[in-house]
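Our next item is chain A:
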Amino acid sequence: MKTLSRIYTVLVFAFLYAPIIVLIVFSFNLSSSTIVFDGFSLQWYKALIKDGNTLRALYNTIILAVSSSIIATILGTSAAVGIEKYKKSAFRSTIIGVTNVPMMNPEIVTGISMMLLFVFIGRALRIESVLGFGTLLIAHVTFNLPYVILTVLPKLRQTDKNLSEAALDLGCTPLASFFKVVLPSIMPAIITGLIMAFTLSLDDFIISYFTSGPGFQTLPIAIFSMTKKRIKPDMYALSALIFVSILVLLILYNSIQIKSEKKPDKE
Partner candidate 1 sequence: MEQNVIIELKNISVAFGDNQVLKDLNLSIRDKEFITLLGPSGCGKTTTLRIIAGFMHPDEGDVIFEGKKINSIPPHKRHVNTIFQRYALFPHLNVYENVAFGLRIKKMPEKQIKEKVEEMLSIVNLKGFNKRSINSLSGGQQQRVAIARALAVDPKVLLLDEPLGALDLKLRKDMQVELKNIQQRLGITFIYVTHDQEEALSMSDTVVVMDGGVIQQIGTPIDIYNEPKNAFVADFIGESNIIDGIMREDYSVDFSGNNFKCLDSGFAKNEAVDVVVRPEDVDIVSPEKGMLTGIVTSVTFKGVHFEIIVDIKGFKWMIQTTDFHPEGVEIGLFIEPDAIHIMKKSEYSGMFGDYSSFSEEFDELSVLDEEAE
Partner candidate 2 sequence: MRNQSALRSKLVSSPYILWAILFIIAPMIFVVYYSFTTASGDFTLDNIKFLSKYLPTFLRSIWFGIVATLICLLIAFPTSYIISQKSDKMQRTLILLVMLPMWMSFLIRTYSWMAILQDTGLINSFLIKIGIDPVHMINTGGAVILGMVYNFLPYMIMPIYSVMAKLDFSMIEACQDLGGNKINVIRRCIIPLSMPGIVSGITMVFVPSVSTFYISQKLGGGSFDLIGDVIERQFQQSYNYNLGASLSLVLMILILVCMAVMNRFSGDEGEMVI
């Protein structure tokens, strides 16, 4: 039974990693073939560095992810604080229901619905090409928001009501008690929400695909337009680099988490 489950686990992970291993191997290929390995070379990595378009797209992606996740976190946290105050009311469940919409909807529907809105407004205001950084930012903030709200809200519910009352009792104003007591205690959830929003935004293709214009390309969109043609291993090289950097980040994050859990005063 034990060996059986081990074999099974290995097979599942082999399946998950097969294409990743293939693309990492072929990123070092001498020729541009992605089927036959002709020899080791770093030429695709060099080509990648020289390729200004790809670097530009990478830069755009990061700018977009940073700004959209920060806006979503601020907006989402304040939303959660407000929603929490509504207790059990029809209004509250309506807000939560609406918040769930971008999570439940297929991404393609979210994408085209926002595109329709933007195009309609663009026509109404007679703006030539409405789709660009602004529309992308709005779209990303919108699909990030539910994740932030739905991580902060439970934490907010968990926090001891007595905490803020104790702060008021000790002479804090309501505002000061929020910043001094409530905010620090929901901070871990806010950070989790921020990280989640950031990674979702980095990785998003479908919604961006419908809400971006030719003037502002993110990395996934750049990759998409490249995969429309015959792909060259420089894309593989880029993916390999992304893979390695995410791997390093995750290991780092994980070891920090383990360290903080070892402390007795964990959350």
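Please note the rule applied: contacts are C-beta pairs under 8 Å (C-beta built on N, C-alpha and C of every residue); 3 or more make two chains touch, one makes a residue touch a chain; residues count from 1.
With respect to how the candidates were assembled, all candidates are chains of the complex that A comes from, given by their letters.
From a predicted model like this one, the values you see are computed outputs, not experimental measurements.
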| item | value |
| --- | --- |
| Selected partner (touches chain A in the complex), from 1 or 2 | 2 |
| Candidate 2 contact footprint on chain A (complex, rising order) | 5, 8-9, 12-13, 15-20, 22-23, 26, 34-36, 75-76, 78-83, 85-86, 95, 98-110, 112-117, 119-120, 138-139, 141-142, 145, 147, 149-151, 174, 199, 203, 205, 209-210, 219-220, 223-224, 227, 231, 235-236, 239, 242-243, 246-247, 250, 254, 258 |
